[in-house]
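Here the complex is missing a single protein chain, while all its other protein chains stay put.
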Amino acid sequence: MANLATFEEGTRQLLMGNEAIARGALEAGIGFAAAYPGNPSSEIIGSLADVARDAGIYVEWSVNEKVALEAAAAAAFSGVRSLVAMKHNGLNVVLDYLMGLALTGTKAGIVLVTCDDPGALSSTEEEDSRIVAKWANLPLLEPGTFQEEKDMTRWAYELSEEMKSVVLIRGVTRTSHARGDVEIGERLPPARDARFAPSNPVEFTSVPAPFKHMLANRKMERVREIFESSPFNRYEGPVKPDLLIVTSGSGWFYALEAVRALELEKSVGILKLATTWPLPEKLVREHLSRAAEVLVVEEIDPFLEGNLKELVGEDPAGVGPVRFYGKRSGHIPAFGEINPDIVTAALARILGIEYRAVEPDYSQKALALTSPFTHGRIVGFCAGCPHRATFWSIKNALKLDGRDGFVSGDIGCYSMAVGPAGYFQVKTMQAMGSGTGMACGFGKLAEFGFTQPVLTVCGDSTFYHATIPAIISGIYNRADFTLLILDNSATAMTGFQPHPGTGRSATGENTPTVDIAMICRALGVRVEETDPFDLQGTTEKVLDLMRDKGVRVLIVKRECALVRARKEKPAFKMRVDSERCLGESCGCSRLCVRVFQCPALTWDVSQGVAGIDEVLCAGCGVCADICPAGAIIREPAE
Amino acid sequence: MMEKEPLNIIITGVGGQGNVLLSQLVGKVLVRGGFHVTIGETYGASQRGGAVMSHLRVSRQMQYGPLIGEGQADVIVGLEPIETLRVLAQYGNADVTVITNSRPVFPAAVSSGGAKYPTADEIASAMAGLSARSWVVDATDIALELGPPILANVVMMGTLVGSGILPVGAEAFETELRESLPAGRDGSSADRLAMNLEAFRRGMAAVAP
Partner (left out) sequence: MTTEVKGGLSLRADVIDRGLCAGCGACVGMCPYLVAYRGRIVALDDCAVEQGRCYGFCPRTATDLDEASEAAFGAAYDDAPIGRVAEVLMARAARENVREKAQYGGTVSALVAFAIERGIIESAVLTGSDASLLPAGVLARDASEVLSHAGSNYVAAPTLAAFNREVQREDVRRVGVVATPCQALALAKMRASPMENRNHIEKLSLVVGLFCTWALDYSAFAAFLAERTPLERISKLDIPPPPANVLQVIAGAEKLSISLDEVRRFIRPSCNVCLDMTAEFADVAVGAAEGIDGWNTVIVRSGRGRELVEAARAAGAIETDALPEGNLSHLKGASLGKRRRALANIRAMTGSDDDLLYLELRPETRRKLLAHGPSESK
């Protein structure tokens, strides 16, 4: 079956936006791709890893985005076109190197794709990466269609090499994770003459910085000229519109559909910009001068909006009076993600048009008929997830210990322990590795009267990514905390990508395993190990560790339920003996469904007994150990 | 077969039910049929037991955006009843076609909090009251007769095709199934294909007039 590397030129394929970007990079002849998984960007490098052999390229999952960018830059410095992809948090991680790279430049083309997550659908915070382009003064592209995601990525390499500069491409969830049909182009082979040969002593450094800064600024003037005539910037609408919509990225589809929904094709024009830093100033001024009212449609921050206003500010007379609407005016929310309804409503409100997408009668009827039933779903651990068992033990251990201990949390599936899924045990959460970083602080507060035991958690992938330096800092500064490494042999939340502990590379080869327990022991701290499904043993170990001093590590080891399910059949067959089930009565009070809350545990209201949903049950057997009546029967599966 | 411009399809369910796979399959068949297709998906953290939604836009003329506006769905296919009702309330209209699998996935509010899960009658009448055509299909039961429960999404694909609202017929879908199920050297892959085809046909039969 054809794949991303072998699709025939000229065919139309249904591609995810991320796959389109990957294909664009392949068509440009990249040889090197690196990333750390992070949604909505994971499939860019993920899909390249799947076809690396067919494409004859090198693809890796690096331990974090900083290393990924550094490795990719090395390839580019050596004449091999390279691609790095990350989510917005990853951009935060690479900033230090990126600033240096902006002044250094490159030899072969290097493109950095940053995928934002408006509305934080797969993230713990939302932020707009585009500002980094302005901050570092680098070219920024925002493809608006799936075809553009491919074609602009391919073109980005030409731009990158002409300007000898890294080029940024920004996507969002609705461009990255959506799918659309794309026409496939020709694929170039990667360079095979890699060589690192600086032509002067500082060619691949950022020094002398002010001089290189001046050169970089000059480059951007040239980029601006190129952007002026880019075919990816487009205008649709009347010559002199009553209102001009200026948009980029995902905003374009929404603007298009809003104009259609309100039947304003004759009076509203849409300027779609795909090159948004530096702005193609002449083009933009041209269109701004033909409209008195402008609505800016973009995701997350008023980046484009602010830059347009700066532009006007530089030469107000040249453009004439313009009134701006957008996030600053409150017509488009300045938080969360936008959608066609938001844009339509904004347009209608500005132009004073009455518009209702849904008949009020239908809305009312829908509310009446469905609202008693459309209960929200909590995002939680899968059936059989080791984290549920781990946080159950942590909860009990903290309660038994009685000194008001708590967990400083981190990023991964276990982040959900902030909520009911993990019994609200995780109390802080900001960034990869920050759980242990914060524990280094909490663990030094004894002299200020602090008496609470400090626990912190991180996953196996997070451990390699960011936690190691924090552990070392804690050891060196003699902080008191217990780190629980939740080793489920997966970078689970982002899609089960391999990492240094799994023994497998991005492209499926066997690799050396970097053993977490060995590293911790080598650091010289007390290291214990436990199986989270042993609830009693884990609780006792946590209690014991909490009574100790210094940095302590508990490796909580059991494979992710979903990873396991791909390889093995369930270990146990579970059922409820309804005769023994105490249900709501004193002595149970529905412990399994009400408190433990595995999604495979069901409650029969009419019979007043618990049950097992066979479709959802992973057969892990843990619920049998928490039932006070021994009513949950655990039998080995055939 | 209707050719609305664009045709707006929403496929919804709970994470882990194969919602994304189903929408991809449908999308591929339509692209092969020469249509522009855009699929917008909400997944990621929502995979962990949360609601999942795929918005499909189908058009002869041009590409549309990945999100359908409120009240603009033409057909809603749900792998889980509460999700079907949720999507119907937000994206439905008097002309919509809605089909749901009958098998519940209980939200925490029901299993732990004592909230009520709607009865089969409540589901059916809510759907009937908010659509032009509606069906409740025991897709998981059918799947379990044939093999693993995840086959329910192929059954539901059958119902979508059987409803007649797509501009492409059953044959194109069967072709896609044949091509997308990986070929193996042993008989098991042939069995797997047969199982999927049967699931698809049973789905079609479930909504036949």
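What to note about this one:
For clarity, chains are labelled A and B in written order, and residue numbers in each chain start from 1.
Quick note on the criterion: a contact is a pair of C-beta atoms (placed from the backbone, for glycine too) under 8 Å apart; a residue touches a chain by one contact, two chains touch by 3 or more.
Every value quoted in this text rests on a predicted model; they were computed, and no experiment measured them.
Note that the absent chain touches A when the full complex is taken as a whole. Among the residues A:Ser206, A:Ser329, A:Asn396 or A:Gln430, only A:Asn396 touches the chain that is left out of the figure. Shown as candidates are A:Asp515, A:Glu584 or A:Glu635; the residue that touches the absent chain is A:Glu584. Contacts to the hidden chain, counted on chain A, fall at residues 395-396, 399-400, 402, 584-591, 594-595, 626, 628.
One rule holds in what follows: only the chains that are shown with their structure count from here on.
For the pair chain A and chain B, the distance between mean C-alpha positions equals 27 Å. Residues 14, 16, 24, 27-28, 31, 35-46, 48-51, 63-72, 82, 85-86, 88-90, 92-94, 103, 105-118, 122-123, 125-126, 129-130, 140, 149, 179-180, 182 of chain B are the ones that touch chain A when the two sit in their complex.
Chain contact summary for the complex, chain A toward chain B: residues 1, 12-14, 39-40, 117, 121-122, 145-147, 173-175, 177-181, 250, 252-254, 256-257, 261, 339-341, 344, 357-359, 362, 365-367, 369-382, 413, 416, 420-421, 493, 590, 593-595, 597, 599, 601-603, 605, 613, 615-616.
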